[in-house]
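Please find one structure pasted underneath; my questions will follow.
Shown here: the complex without one of its protein chains, the others still in place.
Per-chain residue numbering starts at 1, and chain names A, B and C are given in the order in which the chains are listed.
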Amino acid sequence: MAKTRQHPSFPEPPRRLGVWLFGAYGGLATTVVVGARAIARRLAPARGMVTETVTLAGVPLAPIDGLVFGGHEVRTSDWAASAFDIWQHNNTLPWPMLQQLAPELRRLSKNVRRGLLVNAGRTIDDLVEHDRGERAPLRTQVDRAIADIRAFLRRNRLRDVVCVNLTSTEPALAPHAAHRSLAAFEQAIDRDNRKAVRPSALYAYVAASVGAPFVHFTPSDSALLPAIQQKFAQTGAPFMGADGKTGETLVKSALAPMFHHRDLRVLSWQGYNILGDRDGQVLAHDENKRTKVASKDALLPSILGYPLHTHVGIDCVPSLHDLKTAWDFIHFEGFLGHKMAMQFIWQGCDAILAAPLVLDMVRLANLAHRRGENGPMPQLACFFKTPFGVAEHDLHRQWQMLTDWLAGIRRDLHR
Amino acid sequence: MAKTRQHPSFPEPPRRLGVWLFGAYGGLATTVVVGARAIARRLAPARGMVTETVTLAGVPLAPIDGLVFGGHEVRTSDWAASAFDIWQHNNTLPWPMLQQLAPELRRLSKNVRRGLLVNAGRTIDDLVEHDRGERAPLRTQVDRAIADIRAFLRRNRLRDVVCVNLTSTEPALAPHAAHRSLAAFEQAIDRDNRKAVRPSALYAYVAASVGAPFVHFTPSDSALLPAIQQKFAQTGAPFMGADGKTGETLVKSALAPMFHHRDLRVLSWQGYNILGDRDGQVLAHDENKRTKVASKDALLPSILGYPLHTHVGIDCVPSLHDLKTAWDFIHFEGFLGHKMAMQFIWQGCDAILAAPLVLDMVRLANLAHRRGENGPMPQLACFFKTPFGVAEHDLHRQWQMLTDWLAGIRRDLHR
Amino acid sequence: MAKTRQHPSFPEPPRRLGVWLFGAYGGLATTVVVGARAIARRLAPARGMVTETVTLAGVPLAPIDGLVFGGHEVRTSDWAASAFDIWQHNNTLPWPMLQQLAPELRRLSKNVRRGLLVNAGRTIDDLVEHDRGERAPLRTQVDRAIADIRAFLRRNRLRDVVCVNLTSTEPALAPHAAHRSLAAFEQAIDRDNRKAVRPSALYAYVAASVGAPFVHFTPSDSALLPAIQQKFAQTGAPFMGADGKTGETLVKSALAPMFHHRDLRVLSWQGYNILGDRDGQVLAHDENKRTKVASKDALLPSILGYPLHTHVGIDCVPSLHDLKTAWDFIHFEGFLGHKMAMQFIWQGCDAILAAPLVLDMVRLANLAHRRGENGPMPQLACFFKTPFGVAEHDLHRQWQMLTDWLAGIRRDLHR
Partner (left out) sequence: MAKTRQHPSFPEPPRRLGVWLFGAYGGLATTVVVGARAIARRLAPARGMVTETVTLAGVPLAPIDGLVFGGHEVRTSDWAASAFDIWQHNNTLPWPMLQQLAPELRRLSKNVRRGLLVNAGRTIDDLVEHDRGERAPLRTQVDRAIADIRAFLRRNRLRDVVCVNLTSTEPALAPHAAHRSLAAFEQAIDRDNRKAVRPSALYAYVAASVGAPFVHFTPSDSALLPAIQQKFAQTGAPFMGADGKTGETLVKSALAPMFHHRDLRVLSWQGYNILGDRDGQVLAHDENKRTKVASKDALLPSILGYPLHTHVGIDCVPSLHDLKTAWDFIHFEGFLGHKMAMQFIWQGCDAILAAPLVLDMVRLANLAHRRGENGPMPQLACFFKTPFGVAEHDLHRQWQMLTDWLAGIRRDLHR
């Protein structure tokens, strides 16, 4: 992939587009793959996807039935087994649909390769199976991962690929000199300095190395280090993150502007999230939870414009599996200082909410790439809890950023 | 008041501004008066008022401590008694504040005159005291009401006044030929045709007759008839309505765009409102409730762009008084047709939520008037459940309409 | 079946027990049948059944795997089709379980006979298919229904049967002289007086005629008329009703005593129920809803001991199907008259909640019958919203009535 300002083929979308999922057998990644194939085979509606609405009408996107999936994963499984597991626990993927897709899902799973598990933190370490490959030098591991993606493209005769990070939330990575420049980072890899990296850092570097657009869907703070941004600049691929905005935080970003417009002073915004599932298990651990909470908690002062009492709790309730439930209590002061309250309860299946966003961003990132964009993609801010390089958290203004960008593309097309 | 395109004094705001409240001793009107005086005397913060925020910085508005209140009312009371009544039932107006304001409130109440009670519907008829003035010919009553306002202005040496309709929700008014043209409407008044009018129609006509900007804060459908719009055009005063957007509907207009942006298909939006108070008593009656529900229920299909199952219940729970509680259950479908749910509970004091909007709109309507605007004021759409002549219900876009208008004023000022 | 004081076989439970369901293909009846067979074949746990807990240990009950199902129904379907329909709409019956049970369910459906559809009210009439049998004289229809049950017993070599009324909620039946004595009632049947009956009245009469214990699980007010009670007395079979207590009302009967014990004065208890499904459709009609609301609303003044503001709303939200959601707002006054609030939200699948109660009561009614009891069964009060002949609504005292009865049985057994 070249660094040219505009992809020669723009606006023509690729007939087939590779989608490489880091964390391929997790609940979200599995839902992405099953969902895309179900939609492609007309077993389910393409509901919940922005890119299938009139908002995108006339914009040249890769077709859903042309998406080809592969990925890295540290657990032994396959997409059919993982899908039946989701059925059993959450009932979100209907049994008859899985029966129809199972052979195809097993076949597709051949595109999945052993992932990177370096300095992932104790919680994740305890949940996965380890293998001896982890002991290989970092450089060897990274080069193998790059080769995995290249082989996937070759084998499937794909020209374009988008990488998506869907791995578990990692503990914060301690600052390190190697994060500041690409040269230092690559030296750290060459010197096998494992403390300087986490899996997300390596995966982002791998994506940048193959020149693939990169969607960082988790809150892990190691993926978009300055050093790695330099690598993306070098290979000319755009990127965006962090942490998909799917539930409680989405609602916050839609509601907080209302309080702001009306000068209803928010005194306290107290939120509690309960969920089971691997996500819930990982986030039950304090060091992983801190990464997530930081991502969920920043937007209120930003939208409201004043400091306030906020709290974001995340607790693991195993019986819920992926059915995330959030209760938010908003205490606010109105006319004459009178206190009032609003509460909301959000009951959503996280993977079901997130999967269409992944598919949307894969298509939009490929579009941006074909159009020659690189660096961060602020037009995708509305999809993220912590949009990289974007100070705007008001959902409605973020939405405006997306539609403005699309208006620009439409102008390009009709020039 | 003249019909000139721009008030000679623009941009200079009046030092003192008359505020004429139809329904002067209701809970909302009383809260408006008590609140304005409390703010003027620094007994309470000016919280909840858009016009006191940075959004209006530099825009020349009438000062709060210069507002002079009067009004029409069909019940015998005064603002002090009504305020202590609110304290007793709702505790929204603090006792010590009322003790300090009581003498002034009693004095101000001398500006209140006997209101119009013509064809108000059985529910309202049953709740108020009647007097023989109701039997006078319509024209006599209307002329007296006009004279009341003119005398108020004279007595208080005011040049400007804004009229606000805060009367109880009326049953829908059956269509009548007299509604279509000013001539026919005035003829109906002259002929004492009481079936053609309701109190809100008469009050709006009175406001138009004195050339006062008019804010129609209730859902009653008789105030902004074509005939009456013609009267406003004749005297050059702007108007806006209908039905202040203060609670459940406000939240709806902030949240529905979120579902729309994410293609989360709303299957059902079921809302229940419970409140006590005179408002609750009036709305417990089916014919009055229908007027209100129509106003609350229209915005969802408009924002979402498709028909859906909606329900707006309003029930009287006397023990709640003005503490309105709403429960909304939103059933929606996401990726792969999976169903999820959001609920919210809104617990707000209606008068506390509405009063600052009244003050905001009084100042903004006076500004528009001084600037020479007439006809509807679409810039105030964000304050109404059914913004007159405005198809946009998305709170965030309505807010944009207000800030765009203010930007225009700022441009005028710096020309 | 004889009228002896005690069944000769007590305490020996029947190895096989007939269960005759009026309204056999409804969601609840289907869940009963599927559930019993799933438990019998160890495809699902016997969760939610009181009769499978330690409370019943040592009490001689008919085994679940010995229950043989039949019934009357006015719609054309079968238990497999109805079960797949439930899967599709509610996901409560898992697909793989249905795949395993489908052949057996189709076979069992041969025990279902065309039901009675006489004066059922417009709502129900509009929802079902009619046939010419409805035009036959009442006596003919009743005799045929009696014969249906006798043939079922013969064909399946059963000695005992319990009848359960699971038909849709009917409008209230206007009082009629024929209701007061058995002779008059039978004369009304002989004279084909259709206005004097409803399907539930006929079904209850049919059950009494075959000497079967009768569980009246719906709120329809025609089933336990004095005339019909006389028929049960004549044939020596016990009966109980009305209206299974499964959700919101169950919670009410558990919570209201708490407010009572603490002298927390309930000012208002406002409840809203939303559900889709045939049940929701039927209850959306005012005349049917009134029957239900009356049943749900009586218990609060009874438990609390004073009159209070209550409201029970039931609205149809088609997208919910059988997932009933209830929001209850309880406004109460404590020390010094201070007002506070409790709210609860109940999200349960009605058929899943009710089905185990049906199985429990089938077994307990058979036990009572074998023991020689007849007339009402007050020991089953805890299962009903309107327990026949029982003034006690406190769930905990009702539970005591059940355990006291069981203690009596245990004493009999060990004599």
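The definition used in the following text is that a residue touches a chain if its C-beta (ideal position, glycine included) is under 8 Å from a C-beta of that chain, and two chains touch if they have at least 3 such contacts.
The shown structure was predicted, so the numbers you read here are calculated from the model rather than taken from an experiment.
A.B. asks: Determine which one of B:P11, B:P45, B:P94 or B:G133 touches the chain that has been left out.
C.D. replies: B:P94
A.B. asks: I'm checking contacts with the chain that's been left out. Which of C:R132, C:R154 or C:H338 qualifies?
C.D. replies: Within the whole complex, the residue contacting the unshown chain is C:H338.
A.B. asks: Taking the full complex into account, find the residue in A:Q234, A:Q343 or A:Q400 that is in contact with the omitted chain.
C.D. replies: Considering the complete complex, A:Q343 is the one touching the chain left out.
A.B. asks: Kindly note down the residues of subunit B that lie in touch with the hidden chain.
C.D. replies: 91, 94-96, 345
A.B. asks: In the complete complex, which positions of subunit C touch the hidden chain?
C.D. replies: So the residues of subunit C touching the missing chain come out as 31, 35, 38-39, 44-45, 47-50, 52-53, 92-94, 97, 250-251, 254-255, 257-258, 261-265, 333-338, 340-349, 352-353, 355-356, 382, 394-397, 399.
A.B. asks: Considering the whole complex rather than only what is displayed, give the residues of subunit A touching the chain that is not shown.
C.D. replies: Residue positions of subunit A that touch the missing chain: 267-268, 270, 272, 274, 309, 311, 313, 315, 317-320, 325, 327, 329, 331, 333, 339, 341, 343, 345.
By definition in this document, only the chains that are shown with their structure count from here on.
A.B. asks: Can you tell me which chain pair comes out on top for contact count?
C.D. replies: Top-ranked chain pair by contact count is A-B.
A.B. asks: Select the chain at the greatest separation from subunit B, using centres from the mean of Cα atoms.
C.D. replies: Greatest centre separation from subunit B goes to chain C.
A.B. asks: Distance between subunit B and subunit C based on Cα centroids, please, to the nearest Å.
C.D. replies: 51
A.B. asks: Find the geometric centre of each of subunit A and subunit C from their Cα atoms only, then give the gap between the two centres in Å, rounded to an integer.
C.D. replies: From the centre of subunit A to the centre of subunit C is 50 Å.
A.B. asks: On subunit C, where are the residues touching two or more other chains?
C.D. replies: 345
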